[in-house]
Structures are given as structure tokens and as C-alpha cells.
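As you look at this complex, bear in mind that one protein chain is not there, while each of the others sits in place.
Think of it as A, B and C in the order they're written, each chain with its own count starting at 1.
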Amino acid sequence: MCALGLLVLLLCAVQPAFAKSDDPVLLELQTLLISSNNQDRTKAIELLTQSQHELAFDIYGLLLEGKFFFNRTDNQLYLVDRAEAGQSALHFLDERDVVIERPRDFRRVALNNAQRTQIRRVMAQTGLTADSSKTRIKAVRQMMGDPDPEALSLIRAAYTSETNDKVRDLMAVAIAIDTLTQTDEAAQRDAIDTLAASLEPRARNALNQFVSQTENASLKELAEKGLIGIEQKIKFYKGLETVYFGLSLGSVLVLAAIGLAITFGVMGVINMAHGELIMIGAYTTFVIQQLMPNHIGLSVLVAIPAAFVVSGLVGIAIERGVIRFLYGRPLETLLATFGISLVLQQAVRTIFSPLNKTVETPSWMSGMLEFNPVFAITLNRLYIIIFCLLVFFALLMILKRTALGLQVRAVSQNRAMARAMGVRSERVDMMTFGLGSGVAGIAGVALSQITNVGPNLGQAYIIDSFMVVVFGGVGNIWGTLVAGMTLGVANKIMEPWAGAVLAKILVLVFIILFIQKKPRGLFPQRGRAAEG
Amino acid sequence: MKQMNKKLATATCALALSIAAITAQASDTIKVGVLHSLSGTMAISETTLKDTMLMLIEEQNKQGGVLGKQLEAVVVDPASDWPLFAERARELLERDKVAAIFGAWTSVSRKSVLPVVEELNGLLFYPVQYEGEESSKNVFYTGAAPNQQAIPAVDYLMNELGIERWVLAGTDYVYPRTTNRILEAYLKSKGVAEADIMINYTPFGHSDWQTIVSDIRRFGGEGKKTAVVSTINGDANVPFYRELGAQGVSAEDIPVIAFSVGEEELSGIDTAPLVGHLAAWNYFMSIDTEANDEFIDTWHAFTGDTNRVTNDPMEAHYIGFNMWVEAVNKAGTTDPSAVQEAIIGVTVPNLTGGYAAMMPNHHITKPVFIGEIQSDGQFEVVWQTPSTVVGDAWSDFLEGSKDIISDWRKPLSCGNYNVVTKTCSGQNFE
Amino acid sequence: MSQARLLDEIKDKNRVFSFMHTQQAPTLNVSKNVLLYLEGLSVSFDGFKAINNLNLYINDGELRCIIGPNGAGKTTMMDIITGKTKPDTGSAWFGQTINLLEMDEPAIAQAGIGRKFQKPTVFEFLSVRDNLLLSMPEERKVFSILTARLTGEQSDRIDEVLEIIGLKEQTLLQAGSLSHGQKQWLEIGMLLMQRPRLLLVDEPVAGMTHQEMDRTAELLISLSGKHSVVVVEHDMDFVRHLAGKDRTVTVLHQGSVLAEGSMDQVQNNRKVIEVYLGE
């Protein structure tokens, strides 16, 4: 989309001035860009930078987005939005519109990292004066590492006029890094203070470097003190981070397990196909995105109810078709549902191919919430944590406040009595199982944002889910929440020193032993019903 | 009682016989075994290779087959079950009497097949990059050995991108372990300090990368230019790259170079946040040569799907198959021993405009390409070795194997000959 | 709170290794002619006090009937005696020497307390004979079971009991195929095989015909003397029949003893009448 915008812009920019076809710079640019040699492309960028060409920045943008293609048949440069048969390609110089027949004739003019960095540098300098403070911050960061003095002078210039404090501080750091290398001791002291106050990795590195080089003992001591301060802050934030990671892992576990907490916990049905219901949810997300490729952001939201319904229906089908004949025979249920899980997996393989499917992350979910350079939390995880809590409390409400919830609890405590009271337990079973399955589907939507969407998705989570439910205490969804979060955090705290594999093993062993001590989990159901 | 007796008895007999049933020997065709998992976890990767083989055989038959006989593919499914690989291989060789087997993907599946092909003196063409440290009389390694992928990749990062700190991240199995140990030794030999190398292993299908990625970020934020060398396998890649994207690790800050992520794997990932990350292979679909174009067109025609991608192991099969055909024509027979002799030195064109030759150590010569991931899921070649590299079965950077060479030509004809002790161990043929 | 409990439980090591030391009950001592002491027992589930400061003494060889409305705590009391439920407070002794609260079900059973459930529970897939066979008082160690052989007098004993409970014809039938009443009898038979010192019988005549009831009553009475028998029952006629003139009847209400005495005394006790007739 945005590329088209740029195309238009590019045209307007051109119209009045002159026909591009006889602009020497652009002509040379074309020859350089279509060449298969990397160096030529680097040259092309340099050419643009030196020529100060009015279109330079638009071209940079288009290059970064990879909108430039060259046609292997006529060796001409084209602007293409989507290189697919039937799409149109715009000739770079004389704005001819041609229709693409064989997409593979059009080769993207690709940049490598070095070239991208090169362009970003140039663009960053203009970023300093951009309106959004975010862009300015990015610009300063970009240039902080940049040794060339011109960049620094630009920062100094911008510093005086800068109004936003965050940006100012950052600029101050950038300047301080430079001052540190000067010889004026007083200035250096101030610089050290500035740097010691900042958590920018570059500030720290500058100090480290300074400590290793300087002869001036007092300054050295000062810098070292500063470093220690920084290290402590970092340690603290690292702790915070670990906890956050733990919670987000926990929230994933809870999401995966909560549906099970209902079907297994409340109904006492062992549903080995639970993982596959999650998988179905994830695939629903995939399908929805296929249906609305231009509204990725929206698609995920749409997917939530959709996944709930789809998985819910599949769940109900399973309950009606198989499970209801097996009530009171948990072990048989376990086997039958395991069979179902196999069938569902293979079904997905045959329908969607065994390959993983791409589920895109909507823009509003990507990115980070940065508190400071060393502590930032990823948005997608944050949303998942929130989402997990929402789902949890929604369920709590349903079970505690609604008629269904009441009936569910009635049936789960004493089927016969509930029947006698006129509860249609058949229907309740169906609804409950549907609910549990639907929730599993919702979990699938969340998982599709962080992991594979493939036939094995379910398998990966089924055992963990059971662990969480059993650990938390069957029939108690609060238990599930606590258990999930505990396991998540425990896992993350152990991971650094035990390693990912060992951490997982330890957690499993812990649960096995825990079940020995408290067979009914953290929050057991008590009373005569539970005895014996 | 009687009834039952009969039933059970017949059941067992049926079982015994139907397995025993020896398929009639069709003498007018040459059988070629295809041993790739079509179900189970590895089906994701291996099904494509099965199709590739079918395509290659079909093409060959169009050109009149081999030695005037048509080729017949015998496809079996080891179902991602390692013992089953051995069982199926035995079936192919003993029952179907195939002239050669093309197959296996994971190291463990190859290890499982190895004793069988050696016992029955079969031929196995193994198309996947692997950890090396092996050379069998009966196996031809058409995928990359570590020195045909890892080492050049590191060279590129070191020389072209000026990388000073290294994260070696891999799934905990033999290929990453070996590769990383080779790289560690190699880096140290290049004067990289212990403190500048971070090694990390994760289980198969690891899905929560938060901690590791943030460690990488911190490790990379300490001033020196850092890169990640990833030998992460299969399913674990998607969450890994997603986490990289989520934590804003861009290819400009910390490039990740992968040895097991190809076009096919990328087709399952949202590549937008990955643009600029690297991969090292001996083939990329994007490489612009006549041969490649033709190959891709036939592939699309064969699968009837113009969106299907091609990848490195497919090229490996293409090369391996052509080499086998060459060798058979040269030897004038499909007899394994004859082919084993004939194939050494056989040279066939690869898909990237060069030639691949079968070396005496049963590995082949390959060019090495470094590609950057593009937003369309393809790789853009940013660097390549000036000439092809000879596959080295026994790494010079490992204690155990630096003195070992492999040469299957007479008089040595030994897979692991220790030049110091002058002894030939492993698979002996005296 | 459950967190705290969890911590304690993790702290006390010996429960994990409890299987290391086999629970050997000291020999029974009824010198004071009292077989069962229940003192100050209380147990509550989620706040509901099923048993509330219960005191009960059963003499050696006594036949005691216990009545009480639903939820009076009759079954819970039996659970405590047989070790199925652990009380929050109080003590339960079998004779002078045996502390029931320190033992689990098998130990208590081997110490000589037999129990018949409200709902007849027999081994449905085993033959009637095997059901009795397994009830024989014998070494219960796994390996002795493995090598156990049936001796002559043991099988005589089984036939004898089969005679008593009137299931001679059904000897080789699967217990599952018996009628409800027959199962009741079989279960009683299993108790007889066990030769317990104390029988706890929970609503033995539920679903029995009148003749069966009378026979049961006779049986239970005949048992008293060499065994102590505690019968929990709703059916007043049956209780009256059992208790006769002089035997003690205990009325439980809300988990504690409401009244105790002969049938007549109990029936004329005001509190009892309130509870039953709810004045």
C-alpha cells in the first residue's frame, strides 16, 4: 500500500521539473542497480548521497522496501508493488506501465545489510529533525555509533533546539561519549556523570573503554563507580525481566490448560484431543487471515470468536459422538480421545499439508514497550498475558454467575441429584465440553502468534496442560491459574543456570513428586465427595 | 475352540507369508529405492525429496532410462521412526533388490540405515548437510560437510561484516554439537577469545525463546559486533525468529546465519521481520542460471503448483542422481561394487552454473553461497566462495579426527585411515 | 492455607518413607472389658462438622445399635474407626493398647476390625467362593499371598460360612451376578471369614425381605458375645428387634451422642423425640 503512495509521490515530484529519462544521475543509477554485482549497488547509493538528488530519499525508501525490480528480458529498471503475474510494473525512467507475465523475469534489486545500514545512516540524519520524538530517538541511537564527526555536529546542533527531554538526554549521552574522548578533565567528569546516569549500552561500553585506557586515576575511579551503579541497575532489571518472561510463559501454559481445567477438572473427562482443539483454533486464525489478507490487524480479533465457535463445535461433536458413551470410564475416554487426536492431526495434514503455515503478527501486536534501554517488554507477550487474564475471569464469571455455570457445578458434584432437580445433565455435559473446547480454540489464536502453526502444535502442549491442571488441583480453575504461573516463573528462573532442557525436566520431576505428596493438587476439592 | 484355533493360526500364517512373499523380479526395469518419511514429524521436509526423486526418475525415463532400461521408483515410508529406516532399507535391498537408495534426512536415520547398506553392500545417496565424521564405502554424501557450509559462513561474517562476538545456538543433537565444536575450534584458531563465544543448546521443538533471545541481545549489546550462528532445527525456528522480531533484534544489529533454514522452512514463517538475516547453503532457488530455471520449471510442472519452492537438499538429490546415472553408464552395470568404483571422479553440472565432482572420500565438491532473507521468502546471494569446496569427511578441527583421511580408491580403499598410526579402522573390508 | 499445609506435608519426611517400617499392631488388650474407645472426636469438611466431640465406648462382646437421622455422622464415625478418615481432634483406641489413629485401613483390619459397607461391595469378577477365600484371616504379605495354598480346614471353614449365608448353590458363580440381598449376605459372610473382634455393620438390611431381615438379626445376635458388633441402621423395627429389652442403643445427632440407653429409654427421651419428630 504505502509503496504505491510513494510511487505517486515520486511521479508528482517529477512531473514539473523534467523527464527523468534524461536525468544523467538516474540513468547511471539504473545501470548500477540492474548490475548483478553488489559493489555496484553500494556505488549507486553513494552516487545518490553525493548527488543530493531531490528524489534521493524517495528512492532510498523504495530501495529499503525492495520495490525496485529489473526485468531480465529488457534489462530495464521497474517499480513493482507485488511481483505476481497480472500485476503492473512501472518503468522507472519513462513511467511506462507494463503488465507482468512471468513473475520470475522480474528480479528484485536486493540490498544487503551493509547497504541497508548505509542508507539508514543517511536517512537518520534527516530523522533528527523529524516531528515524532520516536523517530528522533531512533535517529540519535543510529548515529551514536557513527564515528564520523559530521553526525556528531548534527546532534550538537539539534541538541540546542531539542525540546523533548528523553531525546535531549539521549543526545546528551551521545555527546558525552564524544567528550569522554577529549582531554578537558572537567568536561570529562560531567561526561562520566551523564553516562553513569544512562543505561544505554553504548554509554556503558564507552565507560568500559575509558576505564581500560585512561591514566587519570581519579577519573578512572569515578568511571568505575559509575559502571558498578549501572551493573546493579542492570541486575535488577534482569530480575524483573525474568519474572516477566516467567509470567508470559505461565500465561501461555494457563491458556493452553484452562480449557482442560473445565473438561477434565469440572467434568472429569480426560480429553487427549485437547491439544488438537488448540491446533484447530490456530488454523482457524490462519484461514481467517487468508480470507482478509488486507486487514491483518483486524483478522486476529475476528479469529477469537471464530476459533471459539469452530473448536467448540468440534468439541461438541466429539462429546456427542464418543465421550458421552464413556462417562464413568475415564480410562476408556482417555484412549478414545487419543485416537481422535491422531485423526485430527492427520486430517489437518491432508487438508493443509504437513508444512507449517504462516500466521502474521498484526502491527499493533509487534514492537516493544521500552521502559529503558535495558528493560523493555515485548508487546505480543504483554497482550497474551492480558488476554489470558481476560479469558480466565470471563470463565470464572460464567461458572460462578450464569445458570449454565450453576448447572455445571451441580452436575459435576452430584449427577444423579442434579438430574433429580430437573437439570438436563446431557445438555449440560454438551455445553460444558463445548465451552472447554472453545476456550482451547481461543488459546490456539494466542499460540498462533508466538509459535508454529502446524500439525504438531497440539502435541507440544498436551502434556504441559495436564501437568498444570493436575498440579493446580482438579476442579479448581484458580488452581490452574496459580499452577500455570508458578510453573512458568519457576521454569524461567531455573533456565539460566540449568539450561532449557534440564529446567523442563526438573519441573516435570517436581510435579511427579508433588502429586505423590498431594494427589489432589495445590487446591484440592475437600469434603466427603472427594474422600476415598 | 477349534474355530478359534484355526482363526489364530491362519492369522499368523497370513502374517508370515504376506511378509515373506517375494515380489516377482521384473528384469526389464532397474529399481531405485526412495527412502523418505511420508508421515510423522519429518514428513514436513522429506515428502518434498520423495517428489523430487520421482520427478528426476520420470525425466530420466523420458530420455530413455539407463542402460536402455526404464527406471522404476520403489517408494517406502519409514514414518519418521528411526528403527523403521533400517527395516525399510533392508526391505528395499533384500526384497526389492533396488540398485540404489536415495533417502534419509536426519543424522539418526542415516546412522540407522548405515549398518544395513554396509551389510548388504547397497548404495545410499544422502542429500542433507550433516556433521561429517563419517565415510562409508556404501554411502555417498551429496549434502554439505561442515567445511562446505559452516566454515565459509563464519569466514564471511568475520571478513565481510567484521563480526567479533559469536553466539553458537543449536538444537541439542549431533549435527549442531559437532558443527559448533568445529566452529569453536576454528574461531579460537582465528584468535577469538573464549569470552566472545556463547554456546547454547535447546531441545527439539523448543518454543519459548524469550530468555535466550534477551541473553543474545545483552551479549550483543556489549560493544563488539555480534552474530548468531544458528544450527537450530526445524520447528524450533519459527518461534525463535518470531521472538527475534518481537524483541526488535534486526539483521543490522545482530545478524543470524542459519544452516538449516531454507526456502521451504521460510514458507512457514512471516518473513517481514527477518529480512537481512542470513543462511549458508550450496544452492538457492533465487540463483539465476539456465539450469536452475529449467529445474524450477520442471518442478512446477511436475507438482502442478507454481508456488512450490526448491531448496538445497533437492539440488543434492539432483546431483546425486545424475552422478549415479553417469556412473552406471560408465560401469555398464548397476552392480554396487562396480558403481562404487566408477562413480569416484564422476563430474556432473550442478544447478548453480558449476560442476560437482565425486571425491574419493564419497563427498562432492560444492560452491558455498551466503544468502540474505528477503521479504518474499527468497534468499539474495550476497557472497559466494570463489571456487567450489571439497567436502571434508573428517574435520581438521576436531581432536579425534584431524589425523584421519578417507580414500575409497584402491589400494587404500578405507573410510577412516589414520595417517599417524597408519591404520584403517571402522568399516574394514579385509 | 492449603499452601501452608503443603509446606508442612513436604516438611514431614517420614510420611514419604512410611512404607519402610511395616505397621505391626501391638496385641489387643481388653482387660478393662472395653473394646473400643472414641473420645473427643471431631472432624469437619469445609467447615461442616461431620463429627463434633463424639464420645463412644463399646464393651467387649457387646451388640450395639446406633441410630440417627441422615448426616448424623454415622458413616463418618465408621470411616474414622476403620482409618479411612483421620479426625481433626480426639482419640480412638482399640482396647488399651492399639491406637487406631496411627494405623491405616489394612493395619486396622488385621488388628481385628471388620466393616460392612452401606452399599454392598464384593469382588464382582470373582466367584463367591474366591470372595470368601480372600477374606480368610491370614498372612497378608505379598509373597505369602503369591505362594498361598488352600488347606483342608480352611476350605471346610469356607463351606461352613457358605452354609451360614445360604449361598451354597452359588459357590462358583461370579459375585457380580448375585442379587442385591445375596450380595449383602456374601459381604456379611466375608466378615465372618475375617473373624474380626469388632464388626461394624452399616445398614445391613437395606433392600432385604422380612425373612432375610430376621435371619440377619439372628445372625448378628448370635455373633455378639465372641465378637463385638456395632450396627448402624435406619429401620426402627429391625433395631428394636436387635436391641431387645436390655441392649444399649446410641442416638447420634449432628456428629455427637444425643442419647444412650435401652430402646425404651431412648424412645422416651425428649431430645430424641424432638430430633425425630422435629417438635
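Basically, a contact is a pair of C-beta atoms (placed from the backbone, for glycine too) under 8 Å apart; a residue touches a chain by one contact, two chains touch by 3 or more.
Simple rule for what comes next: contacts and distances are computed from a predicted model.
Missing from the rendering is one chain, named in UniProt as "Leucine/isoleucine/valine transporter permease subunit" (options: "Putative, Na(+) H(+) antiporter subunit C", "Leucine/isoleucine/valine transporter permease subunit", "Ferredoxin" or "Hydrogenase 4 subunit F"). Every visible chain touched by the undisplayed chain in the complete complex is listed here: A, B, C. Set against the missing chain, the residues A:Ala124, A:Ile155, A:Ala176 or A:Ala336 yield one that touches it, A:Ala336. Contact between chain A and the absent chain runs through residues 270, 322, 325-326, 330-336, 338-343, 345-347, 349-350, 459, 463, 466-467, 470, 501-502, 504-505, 508-509, 511-513, 515-517, 519, 532.
On the side of chain C, touch with the chain left out of the figure occurs at residues 16, 18-19, 82, 84, 104-107, 109-110, 114-115, 117, 121-126, 130, 133-135, 137, 140-142, 145-148, 190, 194. The set of chain B residues touching the chain not shown comprises 1, 3-5, 7-9, 11-12, 15-16, 18-20, 22, 38-39, 76-79, 81-84, 86-87, 90-91, 94-95, 106-108, 111-112, 114-116, 119, 133-134, 172-174, 177-178, 181, 201, 203-204, 398-401, 404, 415-416, 418, 423, 425-428.
Following the convention adopted for this analysis, only the chains that are shown with their structure count from here on.
Of all chains, C has its CA centroid at the greatest distance from the CA centroid of chain A. Distance from the chain B centre to the chain C centre is 71 Å, each centre being the mean of its Cα atoms.
One simple way to say how far apart two chains are is to compare their mean CA positions; for chain A and chain C this gives 63 Å.
Spacing of chain A relative to chain B, judged by their CA centroids, is 31 angstrom.
Contacts with at least two other chains are made by no residue of chain C. The set of chain A residues that touch two or more partner chains is empty.
Put simply, chain B touches chain A in their complex at residues 39, 41, 43-44, 47, 160-161, 172, 201-203, 205-208, 210-212, 214-215, 218, 221-223, 235, 238-239, 242-243, 245-248, 251-252, 255, 264, 267-270, 272-273, 275-276, 288, 293, 296, 372, 374-376, 380, 382.
By the touch rule above, chain A contacts chain B in their complex via residues 36, 38, 65-66, 72, 83, 104, 107-108, 110, 112-114, 116-117, 120, 201-202, 204-205, 208-209, 238, 241-242, 245, 248-249, 252, 349, 354-361, 366-368, 374, 376, 378-381, 449-454, 456, 460, 491-492, 495-496, 499-501, 504.
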